[in-house]
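In this view, the complex is presented without one of its protein chains, the others remaining in place.
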Amino acid sequence: MQTETRKLLTVICEAQLESHVIADLERLGARGYTVTDARGKGGRGVRNAGWDRSANVRIEIVCDDKTANALAAHLRDHYYDHYAMILFISDVEVLRAGKF
Amino acid sequence: MQTETRKLLTVICEAQLESHVIADLERLGARGYTVTDARGKGGRGVRNAGWDRSANVRIEIVCDDKTANALAAHLRDHYYDHYAMILFISDVEVLRAGKF
Partner (left out) sequence: MQTETRKLLTVICEAQLESHVIADLERLGARGYTVTDARGKGGRGVRNAGWDRSANVRIEIVCDDKTANALAAHLRDHYYDHYAMILFISDVEVLRAGKF
């Protein structure tokens, strides 16, 4: 079976950021995304080092390496210092890579 | 800690396909699966190239390499052209590999 490697970028952040982050992702070249509602605890960047168990969203984007880097750099620069957000990137194999 | 490598197959598709896809997965050898409700946007295959923000499900299966390939090929052949579906495969380490 023929597959190609793409990047899976997973962003977990406060639910209230969803529309902002989605708009950024689309503007920066993501061709699709998947959102699931989540809850959790984690550090809140420099604004609040404490723990917060609250409404989060988990946003996934499969894209090429260049787009993943651009999205991650943008999110880091615009949200990491002021909002509860983490992101991580992994390699995935996809079919019909033209979809991404 | 002893681990073994398996494949994690993630399928994201229209929510209305859930029961069909699950039946296919079981018939083709998946020993378990996890479903979460999701929403998202993405291409709709050849039937509709536009964007659709709607009810999706995210289905995960951990299985051996051969099963992952068989499941992915089946889903590609039966759904990719006519439904909003993406799938991606990654390597994961598991404990007690006999569970999968």
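Per-chain numbering from 1; labels A and B assigned in written order.
Just so we're on the same page, a contact is a pair of C-beta atoms (placed from the backbone, for glycine too) under 8 Å apart; a residue touches a chain by one contact, two chains touch by 3 or more.
Source: prediction; values computed, not measured.
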Residue ranges of chain B at the interface with the undisplayed chain
1, 3, 6, 8, 26, 31-37, 60, 62, 90-96, 99-100
Need a quick check: the contact residues on chain A for the chain that isn't drawn.
10, 12, 36-43, 56, 58, 69, 72-73, 76, 80, 86-90
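Here is the rule we go by: only the chains that are shown with their structure count from here on.
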In whole angstrom, the CA-centroid distance of chain A from chain B equals 20
